[in-house]
Structure formats: C-alpha cells, structure tokens
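Have a look at the structure that comes next, please.
One protein chain is absent from this view; the other protein chains keep their places.
Moving on to chain A:
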Amino acid sequence: MRHTPSICGFAFAEWLVISLLYTDSVLTDEPAQSLRIEILNEGGFRSDGRRQYELREIAFDSSPQAGADGSARISHGLTEVLVSVFGPREARVRAQTLHDRAAIHVEVNIAPFSTGDRRRRGRGDKRVQELAAMIKATFEPVVQTGLYPRSQIDIFVHVLQQDGGVLPAAINATTVALINAGVPLADYVCAITGGVHAAAPMLDLTALEESDLPHVTVASMPRSGRLTLVSMETRLHVDRFEEILRLAGEAGTVIHTEMHAVVRQRTKGLLDGISTGLRASKPAEDAMVEDE
C-alpha cells in the first residue's frame, strides 16, 4: 500500500536526509509547539496533513457484539464509537408504548477514558442527554417505525475515543448498526461536520479544529438528498452556511459509498454462508437491505 519513495528528478534523497536530520534537532518540545498550531497553513495543509476537503479515515467493523441484534463500531480518525441495537422488541415500559409505531430509545455512554483528561459523564449529564436526543431525532423519521406498533428499538451508543466529530460518528455507526439489526430504514443516514477557517470551508474537524472554528454538523440522506439533522453549537456566518451545508451534503454521498461497501461486504459474507449450505439463522436480514 505504502508508496515507495521515488526520486524527484534529481537528488531527492539529499534533502530527505537533511530534513530527517533536521527534525531530530528541533522537535524537542512538541507540546509547547502545539500551543501555536496553525489550523490551515499557507500550503493549504491542516495541522494533521489533510487538505480542506479531505475526510479522515473511516473504518467500520460490523457486528462486533454478538449479543446485540445488530451492532457496529466506527473508527473515524481517532474517534471511536460502538453502537448496539436491540429490537424491534416488545416495549418494556407500558406507559411509553406507542400504539401506532415503535418507540426509539437511545442511550449514550461516554467512556471516561475517551478524552485525555479523564472525565466521568454520567447518564444525567446534559451533554450526554442532548447527544441522545439528537440521535433519536435523527433516526425517528428514517426508521420505518410504523411497521412495528407497540414495540421499541433500543440504540446504545458507547463513545470509546473522542477526537472531534463524535455526533457524526455516532450517527454513521448507528446507521450501520440498524442495518445490521435488520431494522427497515428509508435511507442511509450519513453525517459529517463542516467548519470554516477565515473564509476557507473545511470538512471533518478534529477536536483541535472544533474548539477553534465555527462548525455545523449535518446528517443527510444521500439518495433523497434530504437532511435529517442540522446541528450548530457555534455562531456561523449566514453567508458561509449555505456553502458548508452543500459541502456537507456532498461529503454525505462520499461517506455513503464507504458505508454501502461495508454493508455489501457483510451481506456478501452472509450470502456466501447461505450458498455454502450453512442455513443462516436470519435470512430476512439480507432482504431488508435495499440496494440502490
């Protein structure tokens, strides 16, 4: 995979060595250096080497948790979220039962070790509750709840590591987990954060960038082009908003491709299992995933 170093026309190795030598002597106190980090430098690079419209690496791990009906773990850059889905199943609490559709119940748990400064956030924490409410609001119009009256769907979100973009990562992982659980969805939900530095929009912010820039989180349904969530916690200039919203929508389609590949791959594995004679326990699952 890794690119073999090639030689730029002439003695590239020369300055390669120089810069190696160099870095050694100057990079003595990195923490101090980070105090004056440039968000976007003159060469168009962000502090982690990405350009404006480049997203961090996104990797899904389907069904890491056997006990759940469906689960997914996303690692998006250094952010890591595990989502487990249970249901649709009979509603536990009678009072909350809805007679025409299924109730979605989201619970978020942020691990204390997920950030550098170990901080415990209980379930009563406002921030955690808000996160749960946003995920619930995102998926309520997407999940076909009408098919399961008087039942409930439980979504458990575990934030294992945070480095910016926790909400989009949680939404993306929930989408995959719901698909894995065989819950019928109207569409994929793909979320991403967009921000603006000076006049330059950028996508997928890290924690460092999030703390510095105005940003907006957008969850879109790539096939219909509709949005199910737009969340802003900072002030963003109205002139920039439209552009970032559009960019985030486009980024949604990129993420959708990534997600879809993962789902296909898993489904393919399951199908292979069927064809080799091992009767899969849940054939319905695959049928529910609608292909494009």
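As a convention for this text, a contact is a pair of C-beta atoms (placed from the backbone, for glycine too) under 8 Å apart; a residue touches a chain by one contact, two chains touch by 3 or more; residues count from 1.
Throughout what follows, contacts and distances are computed from a predicted model.
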Completion exercise
From "Ubiquinone biosynthesis O-methyltransferase, mitochondrial", "Ribosomal RNA-processing protein 44", "Protein HGH1 homolog" or "Gaa1-domain-containing protein", the UniProt protein name for the chain not displayed is "Ribosomal RNA-processing protein 44"
Completion exercise
Where A:84, A:138 or A:206 are the choices, the one touching the absent chain is A:206
Completion exercise
Residue positions on chain A contacting the omitted chain are 1-28, 30-36, 38, 41-43, 45, 47-50, 52-58, 77-78, 116-117, 163, 203, 206, 208, 247, 250-251, 254-255, 258
